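Working notes, beginning with the structure itself.
Every protein chain except one is present and positioned as in the full complex.
Take a look at chain A:
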Amino acid sequence: MQLSVWTYEGPPHVGAMRIATAMKGLHYVLHAPQGDTYADLLFTMIERRNHRPPVTYTTFEARDLGKDTAQLFQDAAMDAIERFKPEAIIVGASCTAELIQDDPGGLIEAMDLPCPAIPLELPSYQRKENWGAAETFYQILRHLADKSVSPGPREGRKARANILGPTALGFRHRDDLIEVRKILEQLDVEVNLVAPLNARPSDIARIGNADFNIVLYPEIADEAARWLERTFNQPRIRSIPFGVSATRAFISEVAELVGADPTPALGDTSSRLPWWSRSVDSTYLTGKRVFIFGDATHAVAAARIARDELGFEVCGLGCYNREFARDVREAAKDHGIEPLITDDHLEVEDAIGKAAPEMVLGTQMERHIAKRLGIPCAVISSPVHVQDFPARHSPQMGFEGANVIFDTWVHPLVMGLEEHLLTMFREDFEFSDEAGPSHHAAHAPNTAHKAPVMEEEVIPEPEVTELDSPAWTQEASKELKKIPFFVRGKAKRNTEAFAAEFGRGEIDLDTLYDAKAHYAR
């Protein structure tokens, strides 16, 4: 048993729901107890969908267990087909139904159904949401793709691509797709099929009609793309267009594959990130230490953008989905740091505390951790809350996505001039720590009614973190308080490490400033 308060991923059947809800004309018959319908809320509330997810739950109760839950399942399947007339259904069990050992796949086979029925094996006690989505998508393709379809020769026609991976409840999937379509249009590439988002089962049949595949989200579509490569001989684009460089690489890779001229797409002038990042106000971003955590794909991409396009230093990198841990390990090696592969939020919190970053890029959970630690934060990956399904166009991919990323990441940080002022006037009552940077959501200027004379406050001794760390003198303690709050944690840690390394018995002013000189970068 794993003790858990927060889980980064739901169970695998929620992944299957994400595929079913993304598609049209597909219905999911889920063998599940009363109460599992809570998952509908994720779609109707967080993503604000205006339809119920196309899921029928058998809703068995305790009194059904002695009887025929199998019959209940078959009745629910028949009802759903009669009522919704889907082109195809997927059938499976939630975690509880897995235990009562009705076999939805077998039960469906015994029925004479008017549409294809795809059985799903989603082991709830070993796997999670992303895996469930990937497996479901792969099974749908395997069952519905018409293997006799092929794109035929290229003469006299545009190249054709499938775009794979966008789902329901995907972080910015809606807008990423718009940006990727824009690029393909500039390269004169035709979109054969987008799946699962808005695809119908009958559309899936002609997936073989494309020359190649573009996988936007490996967590969802990697397995499907590998199968397509084997079955239809469709090559796959390796670049994922997160950030300016990766977008350029993506354009070049597609252009090369289809024999198109990349110039118009590369010459796209909508990319403002490079100039924004070079303008002098961004100088203060140099070397800012960021801690990055999320799904592997978004985390690795964010680390690259952070270092190469914004000039940050990546001081922590991790993901919660073990299936893609290898990508994170490689990237971490490239950044010269230890990877963090865990689905335990307490471990993430500890790692962030230890790294003492100046900024956190993560999920909804890291947003809360950062808030608790008083560190600026931006969201780069699922799981996310309702505010990260915005009304406005907010992609992460393509050149517009890079613009969005620049604004989103820089916004929580103190602006350069403000940081400068904070350092200059740190004793100033209006720039007290409590005031915080003006971009913090929690900013509430509470200095308005204060007398402009600061009371001599009692400085508590800094917490002793380790038993053997030397004690701070009152004077050094007070000096530490003068260091702006967003770098104070690091200064404290560095000073203590320095004192321990050089055998200083206590930390006085000299130790503090010797340490500062020692660690100067």
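FYI, contacts are C-beta pairs under 8 Å (C-beta built on N, C-alpha and C of every residue); 3 or more make two chains touch, one makes a residue touch a chain; residues count from 1.
Keep this in mind: contacts and distances are computed from a predicted model.
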| item | value |
| --- | --- |
| Omitted chain, identified by the protein name its UniProt record gives, among "Light-independent protochlorophyllide reductase subunit N", "Na(+)/H(+) antiporter subunit C", "tRNA 2-thiouridine synthesizing protein E" or "3-methyl-2-oxobutanoate dehydrogenase (2-methylpropanoyl-transferring)" | "Light-independent protochlorophyllide reductase subunit N" |
| Sole residue of A:Thr37, A:Thr231, A:Thr408 or A:Thr473 that reaches the chain not shown, by the stated touch rule | A:Thr37 |
| Identified contact with the non-displayed chain, of A:Ile100, A:Ala205 or A:Ile483 | A:Ile100 |
| For chain A, the residues touching the chain missing from this view | 1-7, 9-11, 13-14, 33-42, 44-45, 48-52, 56-65, 76, 79, 83, 94-96, 99-100, 123-126, 128, 365, 368, 372 |
